[in-house]
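Shown here: the complex without one of its protein chains, the others still in place.
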Amino acid sequence: MTDLNFALAQSALERQPFSEPLGAELISFDAHGVELRLPIQDKHKQQHGFVHGGVLAYLADNALTFAGGSALGSAVVTSGFTINYLRPGQGTALLAKARVVHAGKTQAVCQCEVFVLGAAGEAPKLCAVAQGTIAAIDVPKSA
Amino acid sequence: MTDLNFALAQSALERQPFSEPLGAELISFDAHGVELRLPIQDKHKQQHGFVHGGVLAYLADNALTFAGGSALGSAVVTSGFTINYLRPGQGTALLAKARVVHAGKTQAVCQCEVFVLGAAGEAPKLCAVAQGTIAAIDVPKSA
Amino acid sequence: MTDLNFALAQSALERQPFSEPLGAELISFDAHGVELRLPIQDKHKQQHGFVHGGVLAYLADNALTFAGGSALGSAVVTSGFTINYLRPGQGTALLAKARVVHAGKTQAVCQCEVFVLGAAGEAPKLCAVAQGTIAAIDVPKSA
Partner (left out) sequence: MTDLNFALAQSALERQPFSEPLGAELISFDAHGVELRLPIQDKHKQQHGFVHGGVLAYLADNALTFAGGSALGSAVVTSGFTINYLRPGQGTALLAKARVVHAGKTQAVCQCEVFVLGAAGEAPKLCAVAQGTIAAIDVPKSA
């Protein structure tokens, strides 16, 4: 169905100069969806000590794109997405879970839940939900 | 109308640990809207050499939030937003222009255009549009 | 938690002059969410013979609002929502299922799936997904 697997997706993530220093890690990538994890550090925060909305948006964008790629292949771009923030991002790590809701030949609609993880034993808390559209792009075979 | 002015908004931006290393600069903050500029560096890119969608989303989120703050005051959070990517982010800098479309007492709807700037003399190109909702939050007076 | 139950929600739906002639019916309204059904008629269509996107948007908007009401009470308005259309609406009826993703005191974020039902024995097909924000409004006690 697609040329993407866990190893290739992980390699794509590692080759994103923006993702590497942020610390995003690919946790899973299969037919059930995509999980990206981001251990929360001070550098991810805004002036009130919570995770910056931009970090949540970044993580959702990336998880949606990889989910789209799981259906459409590696040559995809995110056309756009909507994110709703539910609670302040405060904890030890973020976990974004994205899945394909519907995929055609050239476009996939995906949804993503971003959880914030707390101390050991604490249940993950949903802190953002996102919905977006990923499009396949034509690339030269040599690309 | 609000307790926010250019100097305070600039200070808020500088106190965002996530924004500082990214290099976002407040260019204007007044009744006409908010402008944030981000000189493009390699660290902002994804694996294909374009600005990462997460950077565009971050910049739009931040510009929308500051625009909301211009109407509602400094104690605001972004409830959510929608972003559509229009073209690859490729150039020397990003410029996000956000404005208030409608503000009530506790909520403002704002829109944002993100332009990519090229070489001197080149016209800015619109590379993303966003629309979002910013909510006033209750904070203790001492906060 | 809320003053809304199935009978009151059904009554609210029946008192919507826009909903009544369209034929929307409340199927369920409980802690698990809200279901609205709309038997497809010719009057719901666009020029190509499919259900008009506006009908899908109307049904999603209404289901999201009722879901928000299940958490926040009857005095709510929909602040906004996003809808993605997945496939043409073609069949015998639409079924919108909405649920609360997160509710605070004054705002709820809800998601909705709109299915199109076909001939007996056919599996329902997902034809749109929506995500929106519902806000509680202050109303005089006598309202």
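Observations on the model:
First chain written, first letter: the chains are A, B and C, and each begins at residue 1.
Definition applied: contacts are C-beta pairs under 8 Å (C-beta built on N, C-alpha and C of every residue); 3 or more make two chains touch, one makes a residue touch a chain.
Quantities reported herein were computed from a predicted structural model and do not represent experimental measurements.
By the touch rule set out above, chain B reaches the unshown chain at residues 82, 84, 86-87, 101-102, 109, 111, 126, 129, 131, 133. Seen across the whole complex, the unshown chain contacts chain C at 12, 15-19, 21, 42-47, 52-55, 57-59, 61-62, 65, 77-85, 88.
Where chain A meets the missing chain, the touching residues are 79-80, 82, 107, 109, 133, 135.
We take it that only the chains that are shown with their structure count from here on.
Nearest to the common centre of all protein CA atoms is the CA centroid of chain A. Centre-to-centre spacing of chain A and chain C amounts to 28 Å, using the average Cα coordinate of each chain. In whole angstrom, the spacing between the mean C-alpha positions of chain B and chain C is 33. Shared contact sites, meaning residues of chain B that touch two or more other chains, fall at 79-80, 82.
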